[in-house]
Structures are given as C-alpha cells and as structure tokens.
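Shown here: the complex without one of its protein chains, the others still in place.
Chain lettering (A, B and C) follows the sequence in which the chains are written, and residue indices restart at 1 in each chain.
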Amino acid sequence: MEQKLKFGIIGGGAGSFIADLHRRGALFDGLSTLSAGCFSRDYQKTLSAGKEWGITDTDRLYGTYEEMAQAEGRREDGIDFVIIAAPNDTHYPCARSFLKNGIHVVCDKPLTHTSEQAKELKRLAEEQDLLFAVTYVYSAYPAVRRMRALVQEGVLGKLLTVDVRYVHGYLMSQKKNPHNDAWRFDKSRSGIAYCTADIGTHAEQIISYITGERLDSLCARLEALSTLTELDTNMHALLRYENGMSGMMWCSLIALGHACDLSLGIYGEEAGVEWNRQDAEHFTLCYPDGSRSVYSAQNKPDRDSRDISHCRYPAGHPESVCESFANIYYDFQQALLAKKAGRPYPCRYPDIHDGIRGVQFIEACVKSSALQAWVRV
Amino acid sequence: MEQKLKFGIIGGGAGSFIADLHRRGALFDGLSTLSAGCFSRDYQKTLSAGKEWGITDTDRLYGTYEEMAQAEGRREDGIDFVIIAAPNDTHYPCARSFLKNGIHVVCDKPLTHTSEQAKELKRLAEEQDLLFAVTYVYSAYPAVRRMRALVQEGVLGKLLTVDVRYVHGYLMSQKKNPHNDAWRFDKSRSGIAYCTADIGTHAEQIISYITGERLDSLCARLEALSTLTELDTNMHALLRYENGMSGMMWCSLIALGHACDLSLGIYGEEAGVEWNRQDAEHFTLCYPDGSRSVYSAQNKPDRDSRDISHCRYPAGHPESVCESFANIYYDFQQALLAKKAGRPYPCRYPDIHDGIRGVQFIEACVKSSALQAWVRV
Amino acid sequence: MEQKLKFGIIGGGAGSFIADLHRRGALFDGLSTLSAGCFSRDYQKTLSAGKEWGITDTDRLYGTYEEMAQAEGRREDGIDFVIIAAPNDTHYPCARSFLKNGIHVVCDKPLTHTSEQAKELKRLAEEQDLLFAVTYVYSAYPAVRRMRALVQEGVLGKLLTVDVRYVHGYLMSQKKNPHNDAWRFDKSRSGIAYCTADIGTHAEQIISYITGERLDSLCARLEALSTLTELDTNMHALLRYENGMSGMMWCSLIALGHACDLSLGIYGEEAGVEWNRQDAEHFTLCYPDGSRSVYSAQNKPDRDSRDISHCRYPAGHPESVCESFANIYYDFQQALLAKKAGRPYPCRYPDIHDGIRGVQFIEACVKSSALQAWVRV
Partner (left out) sequence: MEQKLKFGIIGGGAGSFIADLHRRGALFDGLSTLSAGCFSRDYQKTLSAGKEWGITDTDRLYGTYEEMAQAEGRREDGIDFVIIAAPNDTHYPCARSFLKNGIHVVCDKPLTHTSEQAKELKRLAEEQDLLFAVTYVYSAYPAVRRMRALVQEGVLGKLLTVDVRYVHGYLMSQKKNPHNDAWRFDKSRSGIAYCTADIGTHAEQIISYITGERLDSLCARLEALSTLTELDTNMHALLRYENGMSGMMWCSLIALGHACDLSLGIYGEEAGVEWNRQDAEHFTLCYPDGSRSVYSAQNKPDRDSRDISHCRYPAGHPESVCESFANIYYDFQQALLAKKAGRPYPCRYPDIHDGIRGVQFIEACVKSSALQAWVRV
C-alpha cells in the first residue's frame, strides 16, 4: 500500500453539513488522513472541530487560510491537498493562496464570483502543475456515470433535446432559513446569483458531463421571489448547445413539496435516458417501441472490481450523497497518488474546466435575464 | 325529461379516433341523438359511417359541410348543434357556415389558422346568439376541475410559478405516422405550427383554466426535428402571466418513451398543486412542511350528485378520455337545453374565448421563435 | 351489418353504478339494443329507469324477473340475452329462470351462493345450448390480455410463485356505507362471505386467467373487522396451484388509503410480470438481469385491427372500467352473433366455469378459515 495522502479543510467549524460530507468523502476509501485545518473565522471553533476530527497537533489548526497555506506549503510533511468548503466568497482567495503555496485544491462550487477569477485559478494551477477538482457531486452517482457511458457509446443516437430541473421548496417553506447559511442571501458573499449559482450550476454540469456537449447560448429568466434575499430564488432557461441540441432548465428554491429534486431527461433519435436523484440507483432507457426499461446502476458490473460507475453496494442498496463525494475524492486522490509516483493519471473527476463553465453559465444567465434576450455563453 | 337535442358531426369517416370520441362524449349522458353528418369528403364513407352510427335517414348524410349547414338550418327538425372534428383547415369555414345557418357549434382545437378568423367566429356567434364550445378535453378531467376550485378558493396563496409539459414520442418512434393523420404534416392543412398547435394549446389552456390567469408574454423556441414535416415537432417556452406569475412549457412529439404525458405543477406562496394525466384520478397538494398529499378527485363529493368535478365512478376507477369528452358535452348540452328553455345557463365548458387565446398563443410562439426574442401574446 | 342483438337488464333501478356500467358496456360497440328490463323491485323505478334508458315500449318493463323471463321467452322479438346486475342473492334464481326460458345470460360475480347452484346453472345452460358469461371485468383490460398471451407463449418459463392483492379502505373510511349497497352486509343476500366473495373472486380469477392454472389448495384467514357487518371484511390466503406454483393473496375493505387497488405479480424461472390496475394501461416485465421494462398495452398492435388485447385508444390514453366491460360484451356478443348465424365462435369471455370456480374458491376460504387449516379447493 502506498503512503497515505494528507489533506486540510477550510470551513466546517460552524457545523456545516457540506464540509463534513467533504471530510467523510475524502476519508471514505482510506487513501488519506485529515492533518490540518482552518475550520472557522473563530479560532475556538477551529480548535474544537480539530479535536473532534482527530487532529492532535494543534500547530496545524490555523487562524486564517493564508497562514495555513503558507505554513503547510513550507512543512516537509505539509498537506498534499486542501478542501475548500467555506462560503462562495472564500473560494477564490483561498484557492489562489493554496495554489501559490504549491498545494493541490479541491473546491466546492460555484468556483468563483467571476469567470475572470476562475480563469486566473486555472492559469495558476497550470503554472504550478497542480490538480484542481470542483465538487459537482451529482455527476459522481453511479447511475450518472453509467448514463454517460451509454451516451458516449452512441446508444441514444443523435441527441435532440434535454430537460433538466433541480427544484427545492425549502426557502418558501420556512420563515427562517433552515440551513445555517444566511451568507447565501448576501450578494457580497454569495455572488451575483443564488439559485442559479447554487443549484443551476449543478444542472448545467450534469448535462455537460453526460452528453459531453457545451452550451452555445441561452435565454434565462431569474426571479427574486423570497423576502429573505434580493437574489434569484427561481430561474428558468431555454438552452441551445453547440451541437444544435436544445434544452430547458428549471431551478427553484421556492417550489413547495420538493427537496433536492434533481431530474433529467436526454432524448436522442434512437433512445432516451432519464434519471431522478430521488431514486438515484436507477435510470431509465426509453426505446422507440415506447417501452421504458429501468436499470440499477448497481446491478452490474461486479462491485468487487472498481469500474467506471464506482458501485459500492449490491443492487437494492442505493448510495447516499456521502458515497458520491467519496467517488470524487477517490478519483482525485488516485490521480494525485499517480502524479506523485510519476505514473500517468486520468482526470475522471470534475475539474477546473467544469468550474469555469459554471461561472460562465451564471454570468450568461444573469445577463440574459437583465436583457430579456438570448445571449451567448 | 326534456326533449333530446339533435346534433350532427363533420369528420370521422376515415376511422378517426377523435371524431368517434366526440360522438361517444355527446351521447354519453343521453341528452341528445346523432341526426346528421358529413363524415368524409368521400360520400361513400359518409354513407357507411352513417349506417354504422345509426342514422337511418340518408337525406341527412351530406356530401359537403356547406350543403349540410344549409339543409339542417332550414329543417324544422334540424340539428341543434354541430361537432366539427375534421382536420384543422376545416374548422374556420365549417364553423362559419354553421353559425351563419343558426346552428350552435362545438369545434375541436386549435380553433382556426389565424386569430383573425377566430375573432370573426366570435363575432358571428355573438351576432347569432349561438353557443360555441372548443373541446379542450383535459380541462374536463375531474381532478383538474377540483384543482381549479382549490386555486380559486385561494388555497395556494399568491401564485408564483408554473410548470407544464405535454410530451409524446410517437413521431420519433415510427417511420410511418401511426395516427392516420398525414394532414398534420402539411402546413396548408395543419396551420403555421404542428406540435405547438396540436398539444401546446392544451398546455396553455389547462394552466389558464386552473389559475384563471392570462399570458402576458413568452419566449419560445420551435424546432422541426422530424423528417416527416417541416413544421415544429418540439417546442420550449418561457412564460410570463399578467399577474406576474412565471412559467415554463415543454411540448414534444419526439421524446421517446412518452405518450400523452401531460403534467403540470402550480406553485404558490402557501401551497403547490401537481397533476399528471397518466394518473388522472389523483392530484397532489404540496405543503410548506414539505409533505405531499395525494387526493382522489373521485373520493368526494358523492358521485350521486353532479357537481363541479363531474365524477362518474367511485374512487379507484380512473376515468378515461371518453368520460372527459362527455363532461364537456354534458355542460354544453345543459347550457343549450337551458337556453332553449329560456333559463339562465352557466358557461362551464371551454368556449370561443379559450379558442381565440389558443390561436393567439400559437401566433406568439411562432413569432417569438422566428425573432429569437420575448414577444407579447 | 348483421341485425343487432336485443338484451334486457335485471337491476339498476336504484342508481346502481354497476348496472349502468353493464348497460354502457353492452351498448359500447353498437352490436345490440336495450329492449327490456326489470330494474327494481319497485315498478315505478323500473318505469323511470326504462324511460331514461330509452325503452319506449312499456310492455317490456316488468314487475318481476320471472314475469320478464317468461314474457321475453315467448315473444317473437324477445331479448337475445339478459344481464343480471342485481344483488348476489338474485343471481341464481334469475339466471335459472332466464335459462329455462331459452335466453342467454350474462351474470355479475359471485355467480351464486353455493357451488351446487352454480353447477346447476351450468347443467341448464348446456341442456338449453345457451351462452353464459360471468363479468370478471378486470381480466378484460388490454394489459391483462397481453400478459396472458406472454405467459401462454412461455416468456416467463416455469411459473414459480404469484402475489395478488385487491385492497380497499372504503369500509373503514366512512361510518355510512358510500355505495348504496347495504345488502352486502346482510348474509342472506350477500352469501357466506363479503370481502372474499366481492373482491377475492376477482383476485382468484385474474391469476387463473393469466396463468391458466387452477387452485389445488389454500389456507385462508377471514376476519370481520367492521362494525357494519358480521361478514369478512379482510382476508389473507396462502395458495397452492395444481402445477405446484405457490401464491399469496390479500383482499381487504378496511385498508385505509387504498381504493380498488388490484395488483399482481407472477414470477417464473425466466421472467416476471407485474400489473397494477391503478396504472391499468401498462405492465412490467422483470428480467434476469434485474431490469424492469414497462410496456403500454395500447402501444401495439395497431388499434385499427381488433386483436386479442382489444385496445381502443392510442398509447397514453388509459382505458377505464367502462371499456373493460365493453370488451367482455364485445366478445360475448360476437360469439352470440356467430352462434345465431351458425358460425363457430370462440369463448373469449369469462364464462360459467370461471363462475363455478369463484364460488368454490369462496367455499374453500370460508372452510379453511373456520378449520384454521389448509383445505382442498
């Protein structure tokens, strides 16, 4: 067995659901250990989270990300990679700081506030020869990987149209925000969009991931329908891809009765494929004779051999979002181990190109909505 | 019991599925008899259909609609109303002819090729004091009527956004058209749109029916994705209603795996409501606590008393499209009986205003798609 | 076109939902006319129902079934067949009377109170060379006919086990009986069982119909769980078929949240097939690779040619219980027309053998439950 990787985390001190999922995902396959962190702006919270998460060396619990990036960059036994799972406005300065100190980065989405920032991070990562993952977690579900393989193999024939939606009702369902994330309502921290940035980017990325196609242009309408924020809480968009494929997107935080309801359909000349994350294990193939066949991603191939779909359990045991984070971290860490060993490595995780596209998508949506017109992405 | 009404039919001679449904719907509640018809351009077909459908007096089987309109208009025992269930291009001349001869009209949708024609029919009907129904059949499902009542009672609170889709795959699934309706592929007969006119109008009407709201503007994209026709076979649209409510629509004839898949969601500040015609008996209310409650339209009220929802069977016996046609015809015929008896009558059926709105919707979609821009409806 | 058949009805005067469905079913395909009836024990109700249903000759509206059987049997233009859609206790005497007067019979289920009575009816029908249908309506859904064809073709391989359930909650959901059928609570009218007889027989018949297999033995438990009646309102049974196939059955009137919820699964060595009447159009085939394929019975074959599945509408338009009744009546009437014309005719409708088996099934369940033991059917 190879030496384990070491990593640190930015964020998580305030009991963040997401930062803990990152931590579990990174640790899931036993390839790494959590060695450092700056979990909060409040150093006491960093200390207590560090204790809970088993970092015994308090020298490696830092007051600021900058301090952490510099110190870890200098240490002989410094972290191999950092996970940035703090509010959106931290992504750019944190990532830049760690890249400059020679540390590989895994960052949550949306990558940055502006596409200029995102492209600067790409330049930095390339200059420093560093890996950069962006955690579009839904594209790591086994069924999604299986659908991608089917589309790439041509099973659907020429792609005609896509339908994607990611719908929540939680913002309308409660007077108080249930997720401890008031920062999301604040434009200076969230960025130029909320719903579009937070979940719209997932919708954009999962279609690009499965089809391999890139957006050419779109016509979006963003609406601020919650009294909690001036930012968009509902968005609709018509889509046009470079290959001519059309599409429609709906993302919402105000559709009562829905929770994390991400669903998609991709229709080609020879078959269609559909998936709904609420039944994440299964996907449906639609055939020209009108029949619909439901497959379990976990049915085949053998779970004992790691394959493209990263199935971990037998059919009938749907995997949770935790295992999906683990899939991204598995691929990222395997690539990093290979790189350190001088072996070639495939990039099977969503990377900085996905991150840049996501920010460009947000910018195009905001612009289209303001102009009430189709715009190029 | 009052004297039965008499009606005639235009169309159906070629084994049309739809014309036969109209006939069954009109006869379902025993309020009328089929007394005349011009079922085909081929008089032999009219004769044989007339025989099958029990018209013993061959004088009342006509070679042309014009002949029928004039003869029936002159007869002492002439038909009370005509059903126009022939291809789209016949709707306007037929309806005009029967109106001019003093005969009430039930016409299939889309009402006419142009909104000018539709408005002319409205003027004619008003001048002649004649009833005019347009058979938007989906709005007559008991569950849809129940949802309308809930929305009108304010159960949903302020309406925020709607989602409606009507998706077929049949045009892509077969090389030959399965529905004996090659005329639909011909612009001169179908009109300026195919998918948008044939099923998009249903989607527009059902939302207007339930919410009582009217479209203000839209941004549509129509695509001709079938080799069978130059007309649109797939359409997407962003919607904006006069009350500020937003919406999204997808209608398609090329989405494999779908058949008559009409579904809708209407989301307000206090509740949401959803319906899918494939499980037409039930509708779902979405509440702020995140729960979703499924109700049967047939559960209450008592089926023995005719009420707004027109339930005919006990819960668990979903009604077919046949009973929905019957619901429209029941309301139309009750209104006609009342009118003839000098009693006041409510207009509970979709009428010429729905018909005009449908044609305006088609025109707006075609214009928006050509301009690639938002347009007023 | 052949001369239309003439039929009469016993029952329906009190606004019976079922009798009206029989009437609609018999008339659906235009093969017959309603010519006579004894719709109620109250002659005034018979008169008013007769008027509503268009029987102009009041000589043919009768005060008793006996009177009707004799008069119609004597008339030159007497009815060809009678529909018995009155409470269970009328089935045997009515059917006997019409058979003795040379009139073909369609009777609702359960056929009689005792299997001796049922067998006597069979003897009478054979002696008189008369057709006898029993309206097990669920076996006439297109999807059920399609499943039967698949099983008979061997697609499932050797049959291993079946699961069938027919579950209602209506008896528990209301203090008063919603269906105007208080007679069902009365043992002298309903027979030795209620739930088992009313819906258990449907469950027994549909499995026998699809698989072609007959029950060998069963172990049942009947429970009287409603204060409205001493009869069973819930039943469970373990099943053993003559071919060794095992099975399980649950029928209930007290399972809240369910309405007409008839579902079944049949599992063989090579495939399984499943159906739920709430989505009656579709059925599912289960394959050894774990996939599940959903087919529409209405997808193929062409609806223009009548075939085994009797599809009437295009895919996506599920048929209601009304069309299923029509399917039974279509087959029965075609057989009767053929018989009258001296042509050979297949028996494609559920007949007196299904009726006898149903009564034997009820008797076996009651006996098994009393003995708390397995019994032979």
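What we mean here is this: contacts are C-beta pairs under 8 Å (C-beta built on N, C-alpha and C of every residue); 3 or more make two chains touch, one makes a residue touch a chain.
Since we're looking at a predicted model, the values are computed, not measured.
Among the chains on display, the ones the left-out chain touches in the entire complex are A, B, C.
Among C:Asp163, C:Glu281 or C:Glu363, only C:Asp163 touches the chain left out of the display.
Across C:Ala271, C:Ile352 or C:Val366, the residue that sits in touch with the chain not pictured is C:Ala271. Note that of A:Phe132, A:Tyr170, A:Tyr194 or A:Tyr241, the residue touching the chain absent from this view is A:Tyr170.
Screening C:Ser40, C:Asn234, C:Gln334 or C:Gln360 for touch with the missing chain picks out C:Asn234.
Although one chain is not displayed, chain A still touches it through residues 1, 15, 17, 30, 51-54, 168, 170, 178-180, 258-261, 278-281, 296, 298-299, 302-304, 313-323.
Mapped onto chain B, contacts with the missing chain fall at residues 289-296, 299-300, 315. Within chain C, the residues in touch with the undisplayed chain are 160-161, 163, 165, 169-170, 172-174, 219, 221, 223, 225, 234, 236-238, 240, 246-248, 250, 252, 254-259, 265, 267-269, 271-272, 274, 284-292, 372-374.
Basically, only the chains that are shown with their structure count from here on.
Put simply, chain A has to spin 180° for its C-alpha atoms to lie on chain B, with the angle rounded to a multiple of 5. The centroid of the Cα atoms in chain B and the matching centroid in chain C are 34 Å apart. Chain A and chain C have Cα centroids separated by 56 Å. Shared contact sites, meaning residues of chain A that touch two or more other chains, fall at 289-292.
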